[in-house]
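Of the protein chains in this complex, one is absent; all others appear in place.
Here is chain A:
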Amino acid sequence: MRQRITFIQEPQNSLDPALLEVTNNFISTPSLYAAREDRVTFGLEELPQELYRVLKASHELHIRWVSQEPYVSIAPLVARLSPGLHVFYTPQRGSNNSAFLCPTLKKVFGEMDCRSPERSFTPLPNERFSLSAASQYYTPLPALSSLITYATHRLCSSKLQKCISRMQSFSHASTLDVDFDTISHALTITAFWAASIQSFHIGGMTHRDRLEVGVLSINQATEPEELSLGGFLTVVGEDKKPKATMFSFPARHHPFASSFAARWLQSTGLHPVLGLEIDDSTRPTDERACSLHTHLTLPRTVFADKYQLSDSLVLASKNLSAIHYSTPAVDLEAPAYTLKTWGSSVLLELAPPSSPGESFTAQIPLHLRFLPPSNGTAGIAKIELPYPVVFWACVADEGSKFPINPFDKVNLGYDGLFGPKTMFYHLIPQGEKLVNTINVPVLDLDQSRYVEMGTAATVVLGFGWVLWCLLGVWKRNGYGSNSNKEREKVVVVDKKEQ
């Protein structure tokens, strides 16, 4: 097991390294104001059997959880996703052993509607050299309580209070990532806590376990593609004192000052409109081609009609400019309860006003599916739609590459839809909770007692009435034509004429 704990600070809060206490086997910090990222890497042999079994069948598995509570991100950890639990998965080639994935996800993260990757996941475009996994799954997940219980029981073997309180700390994490791929053959768990006042004491490491602690703050980078960090790194047990460090790297994800709020512009009826209120249309840079995008994660109860969003007049009237991606084969008619896949994701390009500094609202027309009838709710079901992410995507300079940096994040669902040289400038979501609730009218079971009998009786009544009329016809005139009698007269006349 390897651990990396990084505190990231704004320059004005920087910690004096002399205050770091480092001994042979122990490290402690004074109280400091910082965001924190923990990264723990496990060898496969260190994992419980049930996790090992899932990973053995995986070529790639990336789990991304984001809290519904708004949080302040800090460079370089600025990449954003819609709140909830995202799973990006590529099965091992030739392995048809994906059956364990869904049960394990449920066991670790709690109950969710996941049957199997074949049935519940949707495909992602993945070309040969693309960064992204082959399939995607999403479920709303407001809290990590189930994960904390699972981890406390399965990973804290000796019931160490330290381990348990460490697991408890996940309850106020803002994001959690789990990454595995066959090449590294290791499972990495990364958690992020937004900035707060905290202190840190850890020690008693065994020889096999490696712990690296960094206290870093952001510096002004020289190149626009780059981010620069400086501070101190300590490998506990190896270093006698903190080592000063300073490094820059080209980064895929960048912070950006403007912010947005997602609100229902029209929230009644089966065709709600989600508004994205963007407070500032200023581009991140004038030197590169940049365009503003939103990536929506839509649970199966809601969908966007890609055909409606392909008409230029419709797009223009809503401050949108194009639909670049939609999960393939989104059924435009089916009720939610007959679908097996989790839902769909959509990438839309917005049309900001050309003059910088203006605020504007983009409108995203959505459609609700029929939901199962309910009782005790007066025919209303509540569903939650996670905030989308909004970002500027800019083409990086020719030749600039993004080598793997220690804080890089890929497999976010939308990054694979752009070229490998794209930089993302993330807008800050504003709101009390990063979800929007909407009322969906459903069949009220409390009032539906007589539907079956009433329908049957009405149909029988109508059918019976028509049969009664037909019986009258049959009795009076039989099934033949009514013209025989007339014809006889005609024949008589004919004969007379002859």
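In this text, a contact is a pair of C-beta atoms (placed from the backbone, for glycine too) under 8 Å apart; a residue touches a chain by one contact, two chains touch by 3 or more; residues count from 1.
In the analysis below, contacts and distances are computed from a predicted model.
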Handout entry: Identity of the absent chain, which is to be given by its UniProt protein name, from "RING-type domain-containing protein", "E2 ubiquitin-conjugating enzyme", "GPI mannosyltransferase 1" or "Vacuolar protein sorting-associated protein 16 homolog"
Key = "GPI mannosyltransferase 1"
Practice task
Give the residue, chosen from A:P11, A:P30, A:P125 or A:G269, that touches the chain omitted from the document.
Solution key: A:G269
Problem - In chain A, positions touching the absent partner - result: 267-271, 307, 311, 313-314, 316-318, 329-335, 337-338, 370, 372-373, 378-380, 439-445, 447-448, 451-452, 454-456, 458-459, 461-463, 465-470, 472-474, 476-477, 479-484, 486-487, 491
